[in-house]
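One protein chain is absent from this view; the other protein chains keep their places.
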Amino acid sequence: MNDRPMSRNMTRRQFLARSGALGAVGISLPALLAACGGSDSAGGAASTTVSFDNWPLYIDPTEDSALGTVDRFAEATGITMNYTEGYNDNNEYFAKIQPLLGNGKTIEADIIAPTFWMAGRLISLGWAEKLPLADIPNMANITDGFVNPPWDPTGEYSMPWQAGMAGIAYNIDVTGRELNSVEELFNPEFKGKIGMLTEMRDTIGLIAMGLGIDPSTIASFDDAAPAFEKLAKAKADGQIRQFTGNDYTDDLVSGNFAACIGWSGDVLQLGKDSPNIRFVIPEEGGTRWADVMMLPKGVKNSANAAKWMNFCFDPVQAALITQYVQYLSPVKGVREELAKINPELADNQLLFPDDATSARLRAFATLTEDVEAKFDEEFSAITGA
Amino acid sequence: MRKRSKVARWALNIFAGMGLLYLFTPIIFIVAFSFNKPKGNFNIAWQEFTLENWMHPFAEKSLTHALRVSLEIAAVSTIISTVLGSLIAIALSRYKFRGSGGINIFLILPLTTPEIVLGSSLATLFLGQNFIEFGFTTIVIAHIMFQVSFVALTVRARIRGFDWTLEQAAQDLGASPMRTFMKVTLPLILPGILAASLLAFALSIDDFIITFFNSGNVVTFPLQIYGAARVRIPPQINVLASMILFLSVAVLLSGTIAGMRKEAAKTSAAKPKRHSLTKSG
Partner (left out) sequence: MTTAVTASRRISTNADRVGLGAMLVAAVCLIALGARWVSGPAASVLLLVLALVLIGVLVLALRGGPEARRLLAPYGLLKPGMLWLALFFLAPVWSLLRISLSTKPSRFSVDYNFTWAFENYSNAFKDFGTQFQHAFVYAAIATVLTVLIGYPLAYVIAFRGGRYKNILLGMVVIPFFTSYLIRTIAWSTILADRGFVVRTFDAVGLVQVLEWLHIMDNGKLLNTPAAVIGGLTYNFLPFMLLPIYVSLEKIDTNLVDAAGDLYSSAARAFRKVVLPLSVPGVFAGTLLTFIPAAGDFVNAQFLGNPNTTMIGNSIQDQFLKQNNYPVASAMSAVLMFSIASLVLIYTKIFGTEDLA
């Protein structure tokens, strides 16, 4: 008898509660299984660990028979590396560490992997720790172009991790033909099927090259204004489908993008499984960049970090990393090592550009703080977020 | 005329069927692709059938770790919010007091504020102070914040109509207030509290926007998926999602069957239940 009136009174919340109950029970079981399944490699005294927060898919993993670099490092030195892939976007990462480093605290990671311009910013803010260079004898293997680079003029704060170039990536199944010009990104034929990067220096840099502006000489906003205008117009016209970070590869492979601005190594990696994906340094030229290894201010395991950097600058190790990530290695002797294990890659222009190719690449100029602020503001106004 | 209404009737049923299909479209997709053997990093194009992913559902270490973090956060925040929220609900339904109207309205406020406002405002509170760093603690605090209202309102709805004079009766018989609560009140309101805490748990596990603003370096399950979506969508994501789904179906079915059985038992025995409160759907 009592049941009827009660059910009439059932409210929306009871409902949510009931459905919630189902959901929670449903969720908890796999979770329990998960808790049993995983095993953490944490533990050990502080002096035998080091952590590296890197970009995703940026190191060779341990697969079947072959050990990845992280595991080879542990085997060689006895140091456990806590390797994470939390570096997804320079601005996003900066926003995360800013409240800590800006307040004089340190962050969890011992090594981080900012792109060159972000490295310059961290150094000038005083948020980076000097490297114990004496403990990194393999320093001597840094290729000439990366000795005392513009973002770290004294070379005391950073070691390059990988370098690469930005150019045009395209899906030939969609375009139906080879592309060779920045102009193609603005071709109405591909309306709504073009991707651009949220990384301002690559997107604006490449468009500038297309307009005949050398991004390495840009000093004020006016210098780059035509590139911004061109981008803004393309966005308003619906030419651009999305501004993306690393995720452009997804849209490229699935055919949502006909063409986009992309990074050389990504596209080479993709090419293994999807031969219809191509990468070209356009005739107007491409941009060059580097991601670096750096110690945040107050770093805990500086000595172990030095051991890691030293390990990575051994050409034998570096060649194995290069074989997987397929970016430009900043380590001398990698080409020779790679020739032994993968001769085809050792001859690839996108990994080891010859002088003629290198001459067509430009790195974005270092911007002063005020100018950079203006660039970022204008760029984020266009990306529309 | 009968004929026309029959047509209308069927049209409506078909529309409802299409509605259900719409609801299930992505679900079918998610389950199907948990059996896919993807080429490359993105599990987005159908390649070939495999059971491999289901054999190794926890092969993705970072994904499994993130799931564990989410469970820990959900467990801690649910326990605290259930206590806080239930106390509020008991106060609201047990007593008539000055200010209860205001409290009622105040409780709804967090639910009528967009998540992005809750998340960003909480982040401004944590920014630039030196007591707590962004991370596990801030996520737990954030989750409790939105769970409390949900728990309070859910429990209050469930215990509406509870006969509080039972407490009086127990105390007249000599039970201490503590004993009364433990032996009389709690067992009766417990189903409502449990339901509310399960809801709170589910809300915590799936929360993305508020967590996104207050997570620091900690990566929860939704945050891991968000990060993965940019570089790599492993089929294990689909496997874990499908597992959750299948278990939900199992729970729902068993609940329905139990309900039907109870219904049958009740009609045959025709015995009045002791308390309407113990009824569950």
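Read from first to last, the chains carry the letters A and B; within each, the first residue is number 1.
Throughout what follows, contacts are C-beta pairs under 8 Å (C-beta built on N, C-alpha and C of every residue); 3 or more make two chains touch, one makes a residue touch a chain.
Only a predicted model underlies this, so the values are computations on that prediction, with no experimental measurement involved.
K.L.:
Any idea which of B:Ala74, B:Ala123, B:Ile139 or B:Val218 touches the chain not displayed?
P.N.:
In the full complex, the listed residue that touches the missing chain is B:Ala123.
K.L.:
Please pick, from A:Leu125, A:Leu211 or A:Ala339, the residue that touches the omitted chain in the full complex.
P.N.:
The single option touching the absent chain is A:Leu125.
K.L.:
I'm checking contacts with the chain that's been left out. Which of B:Ala59, B:Leu87 or B:Leu166 qualifies?
P.N.:
Only one of B:Ala59, B:Leu87 or B:Leu166 touches the chain omitted from view, namely B:Leu87.
K.L.:
In terms of residues, what is the contact footprint of the unshown chain on subunit B?
P.N.:
Residues of subunit B in touch with the missing chain: 5, 8, 12-13, 15-16, 19-20, 22-27, 29-30, 44, 83-85, 87-88, 90-92, 94-95, 97-100, 103-104, 106-110, 112-118, 120-125, 127-129, 141-142, 144-145, 148-149, 152-153, 156-157, 202, 206, 208-209, 212-213, 221-222, 225-226, 229, 233, 237-238, 241-242, 244-245, 248-249, 252-253, 255-256, 259-260, 281.
K.L.:
Across the whole complex, list the residues on subunit A that are touched by the chain not included here.
P.N.:
Contact residues on subunit A toward the absent chain are 7-16, 19, 22-23, 26-27, 89, 91-92, 94-96, 98-99, 102-103, 121, 125, 191-193, 235-236, 238, 240-243, 254-256, 369, 373, 376-377, 380-385.
The rule is short, and it goes like this: only the chains that are shown with their structure count from here on.
K.L.:
How far is the middle of subunit A from the middle of subunit B, if each middle is the mean of its Cα atoms, in Å?
P.N.:
36
K.L.:
Would you mind writing out the residues of subunit A in touch with subunit B in their complex?
P.N.:
So the residues of subunit A in touch with subunit B come to 1-3, 5-7, 9-11, 13-14, 16-31, 33-35, 37-38, 40, 56-57, 84-86, 88, 96, 99-100, 103, 105, 107-109, 244-247, 249-250, 253-254, 270, 272-274.
K.L.:
Please give the residue numbers of subunit B that touch subunit A in the complex, ascending.
P.N.:
Result: residues 39-42, 44-45, 57-58, 61-62, 64-65, 67-68, 70-71, 127-128, 130, 133-134, 150, 153-154, 157-158, 160-161, 192, 194-196, 198-203, 205, 216-217, 219, 227, 229-233, 240, 243-245, 247-248, 250-252, 255, 266, 272-273, 275-276, 279-281 of subunit B touch subunit A.
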